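A single protein chain has been removed from this complex, and every other one stays in its place.
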Amino acid sequence: MATNLKVPVYGNLAEEQAGKWGMTIDMDVCTGCQACVAACAMENNISFVGEVDSGYGRSMHWIRIERFWEGTYPEVKMTSFQPMLCQQCGQAPCEPVCPAFATVHSVAESINLQVYNRCVGTRYCANNCPYQVRSFNWRDYVRPEPLPNQLNPDVTVRRRGVMEKCSFCIQRIHKAEDLAKSESREVRDGEFTTACAQACPADAIVFGRIDNPDSLVSQLASLDRGVKHLEELGTLPIVTYLKGG
Amino acid sequence: MASKEQTNPHEKHLSHEQQLREKHLMLDPLPRGQMNDMVMESMYTTSWKFWAVFAVLSAIVAYGLFYSWGKMIAEGLGIAGVNRPVYWGIFLVNTVFWIGISHAGTFISAILRVFKAEFRRPFTRAAELMTTFGLVQAGFSIFMHLGRVWLAYWLMPYPNQRGLWPNMHSPLSWDLLAITTYLLSSTMYLFLPLIPDLAMARDRTQDGWRKTFYKVLALGFRGTEGEWTHLRNAMNIFAFAIIPVMFSVHTIVSWDFAAATRPGWNSTIFGPYFVVGALHSGMGAVAIVLVVVRGTMKNMKYFIRAEHFDGLGKLMLIVSMAWAYFFFNDYMVQWYGGDKWTKQLLHFHESGPMGWMWFAMLICNIVVPWLILWNSKWRSTPWLIFVVGLIINVGMWFERYIIIPISLTINRMPFTWRMYHPGVEIPLGIGTLAFFILLYMAASRLIPLVPVWEVQEGQMAHSLKKFGRETVVTVSELE
Partner (left out) sequence: MTYGKTLLAVFSDLDPAADAIEHLRSLGVHDDCMNVISGIPVTEAMLGRPSQWTNVPRLAGGGAVAGFIIGIFLALIAPDMYQIQVGVQAYVPGPPSVVVIFEMTMLGMLLSTFLGVFLDSYFPSYRPMKYVTEVSDGKIAILIECPGVDEKIITDAMMKLGAESVRPAEAQHL
């Protein structure tokens, strides 16, 4: 079997080999600085939508910082900032409804995959996502020179008509796994991380192997403060939010 | 039956029998040859007004449908009004609307045939044409809403080297199968009873492109026993089999919404609710089409009479009540249930910025039909039933608008709530409407609109019989 060859394999053979990835987001320390948003956009070649389209609800950011407040000025009380990204649901409602099989589940890696070159653009997945974290390429957005130099070669540039969403930086996952397998070892906890976690100055986002009980993300996820959003829907999200205060 | 109140003083001298004959097409037979003449004449007669309307509609179709769609394919869906969270907008509203209109055709040609409702005879083909052309517009609307429509063939089942078949878990795949089945079936069901009338047209045309057209399409039909047996058999099978197909199609369309997780969408009653809604708007559309056909085409006043609008109006009233029943079922249970997101949604429906549409929907779909259609005389008045049909269709379009873009605004992530403002959907939607009318106008001058053989068959079966002192209409079962 290929397992003995210690080379990376994907597809059905990878079911027993890949690790399961998870994330925690500490809402208590999140400052709402949006460094994660910027880092994600840089890492994943996200288009610049512009003010008008963004204001109309067409921002393409895979992670967004939601802020809520109570009361009216000057007695305004802020709630915690809430970074919202794809929850990589175990029972993703977006998956069964795509007629073209463009969003499928990786059981091994425990994340939800978006296959750009299969997407026909029916947008049923986006309607069905309870977290509304999917972004659609409404146009071919312009990248004025010299911005194309900044594009990440590991990530596809999507054209109009295709759906996209947070992939847990799967390009970084695979790169790290490739390196680890070539060195005949497991991926070390903290060896790599997602762009958003890397950029966060408050270390609010922690990413790692959720199937390893010793990893930092597993320890944080099992804290009492941990909640999962819209848990009652039964989507089995893999992102744990640590409540503030 | 003609009653004392309904006869005007001029008619008092007519006997009861004569009144019946004037009222009922089935009791007022003309020689077949004469009826054939009338139908052929109405097909050949076009006035300058016809061509003027045809030209205007063609221009609207060219700009609204073809140019605007081409622009949208080139630039992306950004020029439409969809956004997060309203990923589906007027394109889906129009799709559901057109599929709804198409159901009326099948209802009249299949369900009324199965139930032996004789008043369907002169207008089954006019209604069935609406089905085929309505489905064409629905097809346009659904293809328009795709992000990468040039790859739409990936949704069809065919073997390929990636080993990918369409995802049968998805209601959109069921939609594809169901709508394809329905489009093919209703076109075939339109064509089968048309064959004898095409043979008639072929026999009465001597030369020219029309002769070739009818000759080719009539397939060499003569009317032998064998041909009639096969045809009648096939029409019976179609009439019975297309009814479950019709029900399944709009149910499957409703499952596009009911199978989703959105508040307000995940309702188990959507299946029958949508089917009844389809019939509601469809019946209204049939009324509109029949009034226009009767008013603009020669000799149609013989075939389409007040009694047909009366029967249609009764159906519209019953369907309106059924729609109100299903609407209230859906609404009451959601209102009572207590889920906070659904409550927010219902509140947004009624008192949000588009609250006027919700009230307009109820007035158009329930109040207007119930106020007008109970009265037999009003039902039988063409212009009035035209207006009611139009109002019902406006109300049902509002209903789909409320279910799709307005309901999508409210979800479980309040940070994303945003209104929907249509963009290029408007010219595209108007383009589909213009195309529907255009196709219908073309068909009305290309094929005989009234199935004369069915009318004659019905007239053969109807007679007047005296029961005691009263003369009544009797219908024999010829098959």
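Note that the chains are named A and B in the order they appear, and that numbering of residues resets to 1 at the start of each chain.
In this section, contacts are C-beta pairs under 8 Å (C-beta built on N, C-alpha and C of every residue); 3 or more make two chains touch, one makes a residue touch a chain.
Source: prediction; values computed, not measured.
Q: For the full complex, which residue in A:S54, A:Q91, A:N117 or A:S182 touches the chain that was left out?
A: Of all options in A:S54, A:Q91, A:N117 or A:S182, contact with the hidden chain holds for A:Q91.
Q: Can you list, in ascending order, the subunit B residues touching the missing chain?
A: Interface with the chain not displayed, on the subunit B side: 31-33, 36, 157, 163-169, 173-174, 177-178, 180-181, 184-185, 188-189, 191-192, 196, 199-200, 202-204, 215-216, 218-234, 237-238, 241-242, 244-245, 248, 252, 453, 456-457, 460, 478-479.
Q: Since one chain isn't shown, list which residues of subunit A touch it in the complete complex.
A: Considering the whole complex, subunit A reaches the absent chain at 90-93, 95-96, 98, 101, 103-107, 236.
As a working rule, only the chains that are shown with their structure count from here on.
Q: Mind checking the centre-to-centre distance between subunit A and subunit B? Centres are C-alpha means, answer in whole Å.
A: Chain centres of subunit A and subunit B, defined by C-alpha means, are spaced 46 Å apart.
Q: So in the complex, the part of subunit B that touches subunit A is made up of which residues?
A: Contact set of subunit B toward subunit A: 75-78, 82-88, 145-149, 151-152, 154-155, 164, 166-167, 169-173, 176, 256, 259-262, 408, 411-416, 418, 421.
Q: Could you pull out which subunit A residues touch subunit B in their complex?
A: 53, 56-59, 64, 66-68, 82, 84, 93, 96-101, 118-124, 126-128, 130-132, 134-140, 160-163, 230, 233
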